[in-house]
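Please read the structure below before turning to the comments.
One chain of protein is taken out of this complex; the other chains stay put.
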Amino acid sequence: MAVKLNPFSSLSLRPFVKAYLGKLSPKSDGFRVILRTMSTQQKLNLRGIYPPIPTAFDSNEDISYEKMEYNLKKWDTIPFKGYTVQGSNGEYAYMTYEERVEMVRRVREIVPKSKLIIAGSGCESTRDTITLSQKMAAVGADAVLVVTPCYYKNGMTDLAMEKHYTAVADNCPVPVILYSCPGNTGINLSGEVVIKLAKHPNIIGFKDSGGDVAKLGNIVHKTAGQDFHVIAGSASFLLPALAVGCSGGICALANVVGQEVCDVQTLFEQGQQKEALTLQHRLIVPNTDVTRKYGVPGMKAAMEWYGYYGGPTRSPLQPLSEEDVNKIKKDFQDNGLL
Amino acid sequence: MAVKLNPFSSLSLRPFVKAYLGKLSPKSDGFRVILRTMSTQQKLNLRGIYPPIPTAFDSNEDISYEKMEYNLKKWDTIPFKGYTVQGSNGEYAYMTYEERVEMVRRVREIVPKSKLIIAGSGCESTRDTITLSQKMAAVGADAVLVVTPCYYKNGMTDLAMEKHYTAVADNCPVPVILYSCPGNTGINLSGEVVIKLAKHPNIIGFKDSGGDVAKLGNIVHKTAGQDFHVIAGSASFLLPALAVGCSGGICALANVVGQEVCDVQTLFEQGQQKEALTLQHRLIVPNTDVTRKYGVPGMKAAMEWYGYYGGPTRSPLQPLSEEDVNKIKKDFQDNGLL
Amino acid sequence: MAVKLNPFSSLSLRPFVKAYLGKLSPKSDGFRVILRTMSTQQKLNLRGIYPPIPTAFDSNEDISYEKMEYNLKKWDTIPFKGYTVQGSNGEYAYMTYEERVEMVRRVREIVPKSKLIIAGSGCESTRDTITLSQKMAAVGADAVLVVTPCYYKNGMTDLAMEKHYTAVADNCPVPVILYSCPGNTGINLSGEVVIKLAKHPNIIGFKDSGGDVAKLGNIVHKTAGQDFHVIAGSASFLLPALAVGCSGGICALANVVGQEVCDVQTLFEQGQQKEALTLQHRLIVPNTDVTRKYGVPGMKAAMEWYGYYGGPTRSPLQPLSEEDVNKIKKDFQDNGLL
Partner (left out) sequence: MAVKLNPFSSLSLRPFVKAYLGKLSPKSDGFRVILRTMSTQQKLNLRGIYPPIPTAFDSNEDISYEKMEYNLKKWDTIPFKGYTVQGSNGEYAYMTYEERVEMVRRVREIVPKSKLIIAGSGCESTRDTITLSQKMAAVGADAVLVVTPCYYKNGMTDLAMEKHYTAVADNCPVPVILYSCPGNTGINLSGEVVIKLAKHPNIIGFKDSGGDVAKLGNIVHKTAGQDFHVIAGSASFLLPALAVGCSGGICALANVVGQEVCDVQTLFEQGQQKEALTLQHRLIVPNTDVTRKYGVPGMKAAMEWYGYYGGPTRSPLQPLSEEDVNKIKKDFQDNGLL
């Protein structure tokens, strides 16, 4: 049967193959053969908007999967391309490895198969990142998002980054998306390294939260024709990122006003520049509130106004003062979002 | 005669009025009356591209006005909206006040009246900035570009910036353009301050070299309807800046390949998104070479390949090694610009 | 029996009590009672030098406890006050929680009881930090060293730091040492917060690798009479730190030339200022090599010359080039250390 000869002839077989790969040793020949075969297949098309979903905690800072499911059902009506699970906004840094994997497993069970699941699997060490990436694949992630290691800042040279990501991509049964988040990590993954790594058959994209649109444009330019996707890491520069050729966004604001974030891309792609610009303009300040300015606590506070469960963060992140919450609310109101 | 009653009914009268103002004490009633009248007139339309022209030095690091004129004649064939004189790329920091004024005077004499002259007049102290701005107006500048003071970094608060720019604008016979250049100054003029200052009748624009396109977009949004112009301070993010509503660019790269920089804006405004994007992509790396990476020495080296006079910089800026010059050349070649 | 009434009357009982505490729920009354009792006891005297020992990895990047033991036996001849285990130089960021605890357990078994074991137990979340601190106590750590959380940089406010450290100290059966390491974390724990936290009965010291000696001096000043110890986090400023009243050092260089680092403190305390200064001078450049400049790979390379096992780091940290190793060697030679 064709299926047996070419297990990737249909996208719907990917989960099966990934599960199979998850049982093979990454060092076995079988693993590498399948990986190589996968690489020759059509790469995942990442174009679209993904909310980097928060982790729902109860008042004891324990995970509430019930609240998470509630949110996912609500988001389901919005034309997202998929979900990013255990990214920075998922407070992955405050979760154990087991919690990170379990949450991805549950999200995969809840959301329709048509939605891509991008799982954050970055750890400080290369070995942990490989292990976690394999586990994410085994529980159904379609791709993994791998943030730059960052603790030993002086050691995170271009060479170290290249070797790290190459090792992860070589050993990961699903495609890898590079992730630079200098605001949190203090590490800015250089354009040169991204362009080099884009040649790896199992590295299919780059999310950048830094906001240097010229850098994004140049990466789009230098990776043209390689099915490599550059993704805006924040809604505040989504439209200019699209204007330089990016494929979409993984944007905290999409957790709050997902339809509007999707609309920016739709309007842009339909050539309605003026409408896209007007909408983009209205999103900048609210976006800053739920990212750079007030972070995850700000995003969770804003989610509540739209009927989502926000809830507390884990400590040491602190809840916002009522005054700060009101400032954010005013910014959403002033821009016609509330 | 109408002209006498309304000296601003025709743009061609502006130089006359400015010269007249230059002779009045800025504290006299006459000065303020004229300033107020001017403010109610149509503001300067800054839309377009301006090269921030370098200062031509001979081998002794003395100014060569001959070489400068040579360059200006060559640039004259390119559809620039005007010229920025004594900006960062003009090595203003290495010139005496007298040299800064004299160069503006000479440029004004050489270039056609149809071209706007934007003169860099920023100094560390408010009093020097006012004096220099008035001198720039007196020798024919159409507007002044005022970089943030930066030496006492901790003292350059939002309040200090507001008072500084307000005092300058109150006392300057020509319109003021705010200028944030964090790469050189270490000071990032905040969007909030820019939005406040945009209400001043004599502050007509903002040049930002920082590259935070979301910030630029938000300023465009919040100053809508105020004839306030936001200008990209670098060609590397010109297209995304236009995409969020900016008016043009003051771009070092325009000294080298001015037509291409102008073309990005023309293509964008004609709705030729794809062509604009392709051209923008080709400019990013060459632009980085002549700005962030190699600075003024890089820009001057590149100018030579296109028949302009580049020449040395003033010390302590050092000439590039041959190896570095060749790297830049390769980047221009790789992007089809040479 | 006296022992029963006051389990802390003898230092040798501490391990027993700590082990007992490790079995109690931190929220139980018993736990808090014992903790309170401990707090009223004499605080640990931290004065002295501690090498922050590296983790010995074999060529597969697996831990070699044999090599670790070999190193510990060699260090045992040096008059260290104790050892820091699983600090930054222990590559704690690349170890699983289980590995971190196991290594502390083994070190405690190997080194004489007279040596203090300070265990790095900092995690990003408050809850993980508490759990790991308790585990460190249970396996014999005399104190825990808690690095600032750092991922969500904007959220790491003074208030968040206060609450984090207070919660950890409230729930930790052994004393807590605050740890600021801005070079790695990007977070500079403010002097104000340290001075506040020094009042907590279970917070007994502060290690600072930032090198701002004025800050250290001020903390010594403001915590005078509180048995609070300020510890230099690098040998490059050990003497000036002692000069402003610090108690000693946790210094990477002590892994390499431990006797010399101890000698700086001894000479200083004996009033031999000139000799202390001469020795301190000789340590600065070698210290920079094994810390800021080449980091853990540099330190491990240098250890080999003195008969210790250095070995590889975990990835993504990269081994040094031969050229860099030779540069470090030359610096050690030039300063009479080799």
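Letters A, B and C mark the chains as written, and numbering starts fresh at 1 in each.
Just so it is clear, a contact is a pair of C-beta atoms (placed from the backbone, for glycine too) under 8 Å apart; a residue touches a chain by one contact, two chains touch by 3 or more.
In this text the structure is predicted, and so the values were computed from the model without any measurement.
Peer 1: List the neighbours, among the chains on screen, of the chain that has been left out.
Peer 2: B, C
Peer 1: Identify the residue among B:P51, B:G82, B:G120 or B:P149 that touches the chain left out of the display.
Peer 2: Going through B:P51, B:G82, B:G120 or B:P149 one by one, B:P149 is the residue touching the chain not shown.
Peer 1: Which one touches the absent chain: B:V85, B:M161 or B:V193?
Peer 2: Per the contact definition at the top, the residue touching the missing chain is B:M161.
Peer 1: Which one, B:G183, B:P201 or B:P312, makes contact with the chain that was left out?
Peer 2: B:G183
Peer 1: Counting contacts across the full complex, list the positions on chain C that touch the omitted chain.
Peer 2: 211-214, 217-218, 220-221, 234, 236-237, 239-241, 243-245, 271, 273, 277, 280-282, 284-285, 287-288
Peer 1: In the full complex, which residues of chain B touch the absent chain?
Peer 2: 61, 88, 93-96, 124-128, 149, 151-157, 159-161, 163-164, 167, 183-186, 292-297, 314-318
Operating definition for what follows: only the chains that are shown with their structure count from here on.
Peer 1: If more than half of the interface residue numbers appear on both sides, call it same; otherwise different. Which is it for chain A and chain C?
Peer 2: Here the answer is same, because the shared fraction of interface numbers exceeds one half.
Peer 1: What is the chain whose Cα centroid lies farthest from the Cα centroid of chain C?
Peer 2: Result for max centroid distance from chain C is chain B.
Peer 1: Report, in degrees rounded to the nearest 5, the angle of the rotation taking chain B onto chain C when the C-alpha atoms are fitted.
Peer 2: 180
Peer 1: Taking the mean of the C-alpha atoms as each chain's centre, how many Å separate chain A from chain B?
Peer 2: Averaging C-alpha atoms per chain gives centres 39 Å apart.
Peer 1: Would you mind pulling out the distance in Å between where the CA atoms of chain B average out and where those of chain C do?
Peer 2: Roughly 53 Å separates the two chain centres.
Peer 1: Would you kindly tell me how far, in whole Å, the mean C-alpha position of chain C lies from that of chain A?
Peer 2: 36
Peer 1: Of all residues in chain B, which are in touch with two or more distinct other chains?
Peer 2: Nothing qualifies.
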